[in-house]
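Pasting a structure below so you can have a look.
Only one protein chain is missing from this complex, and each of the others stays in its spot.
What follows is chain A.
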Amino acid sequence: MNTLIAIAGLGIICLIAEIFNLRKVIVPITIIGLLAVLGLHYTDYSVLGLETTAEQTKGLYNSMMVNNGYSKAFTSLFILLTIFLIALTPHFQREHKSKLSDFVAIKLFLLTGAIAMVSFGNLAMFFLGIEVLSIALYVLAASNPKDTNSNEAGMKYFLMGAFASGILLFGITLVYGATGSFNCDAIYTAVRGGEVPSWFFIGIVMLSIGLLFKIAAAPFHFWAPDVYQGSPALSTATMSTLAKVAAMAAFFKLMHDLNYKVPGTYTTIIMTAAILSMTIGNIMALKQDSVKRMLAFSGISHAGFMLMVFFNPPAMSGVLFYYAAAYALAGIAAFAVLLYVAEDKKGESIYNFNGLGKTNPMMAAILTCALLSMAGIPIFSGFFAKFFLFTEVLKTGQVAIVIVAVINSIISVGYYFKLILAMYNKEATTETSKVPAMYSIVAIIAILLNIAMGLYPDFVLGLLK
């Protein structure tokens, strides 16, 4: 909870700094602030773990918030991702200097939403979190008002997102109607205690639909490619890393808490969504020329992979965290390179990446590593993420879906390598400029963290204990 308040405060400080004309120091202050919060959060973590177990289980603020290993680990990941995204902001928005504080503050508020989504103890808090996150994203999608594509993206995202929120809310009311409480613990007890009316399960399915929309899983994925492509590249990066991972974490937490007695047919729903997402995402990604759009579809397929965690929730929290972290870090690194190329070549089509291996070997190498990680080639953490996931799913006896996932991994190599080939096997068409320092720093740190995760998976998995 301290973390949440501190970050919201940081966002307000950001806005105030603008009034006092301290624009130049906003980003350094925010990053230092976030690092401090991360440190605070970590010490909090170790102290809480030892002493206040009673408070932990009871929850804080009338059980609005719960602190446990799961929420702590994901919160750290979100803060880390936000630091990367904010570090990329000043150069990306250099033509809109006057709005810098807005961009930074929105990202901080987005972060508070994300944190609320993984540490809620009450469905009201959950909904608040998801709305704070979504509204911040609508603004970010439309944050380039002079570009019609960006406007279109914002509008589309808002309309579709509002609709999904409606379904989500309807689901929450049905759950409330069935159990008489918004409190997750109370709902859990009620469900475990005896029979629940059938509309409880309808509520669960509606909640799932709302969240499947937010994580852009098929068949609720139609908004994603258009919105990703229309939005400014940095907003796309935010959506496809931080927002997707946050929604997935929330989905998992929600189902883990509520799903005690859901009948086996629910597995069928999840399995269908997972298989559809993987396959549609991958097959559509094969045909894309725009790299942003390709990454959007690749994100859809990764959402499908992550959905596989629902086959055995109790054993999967660590796996989900590992997968999410590996995916998000690779995504940040890939987007940092994409931002540079898009800016340098005035376009984000795959042709703009031609010859990057010769003109800028370092950025090309980073992007290659990020793509290899997403494709699941060993030593990068993406491989271990898939490996842990497949291991746990096979333990539940679901061999068929693992085979589908494996086939999809093979398909995904096709488009990831298309990009790698363009970088190394084609000649560059134009001269290139220097890489902005911040882009390369973020890309390097993100990819190093990704590789480090691959070398020491025990540490990351241990965070949740």
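The definition used in the following text is that a contact is a pair of C-beta atoms (placed from the backbone, for glycine too) under 8 Å apart; a residue touches a chain by one contact, two chains touch by 3 or more; residues count from 1.
Throughout what follows, contacts and distances are computed from a predicted model.
Colleague: Assign the chain not included in the display its UniProt protein name, restricting the answer to "EfeO-type cupredoxin-like domain-containing protein", "Acyl-CoA dehydrogenase family protein", "NADH-quinone oxidoreductase subunit M" or "Ribose transport system permease protein".
Modeller: Not shown, but named in UniProt as "NADH-quinone oxidoreductase subunit M".
Colleague: Among A:Leu128, A:Ala186 or A:Leu421, which one touches the chain that has been omitted from the display?
Modeller: For the chain that is not drawn, the touching residue is A:Leu421.
Colleague: Just name the one of A:Pro90, A:Gly129, A:Pro436 or A:Pro457 that touches the chain not displayed here.
Modeller: Considering the complete complex, A:Pro457 is the one touching the chain left out.
Colleague: For the chain not shown, which residue from A:Met160, A:Ile283, A:Val402 or A:Ile444 touches it across the whole complex?
Modeller: Only one of A:Met160, A:Ile283, A:Val402 or A:Ile444 touches the chain omitted from view, namely A:Val402.
Colleague: For a quick check of understanding: of A:Tyr70, A:Phe388 or A:Tyr439, which residue touches the chain that isn't displayed?
Modeller: Touches the omitted chain: A:Phe388.
Colleague: Residue by residue, what part of chain A touches the chain that was omitted?
Modeller: Answer for chain A: residues 372, 377-379, 383, 387-388, 390-391, 394-395, 399, 402-403, 406, 409-410, 413-414, 417, 421, 424-426, 457-458, 461 touch the chain left out.
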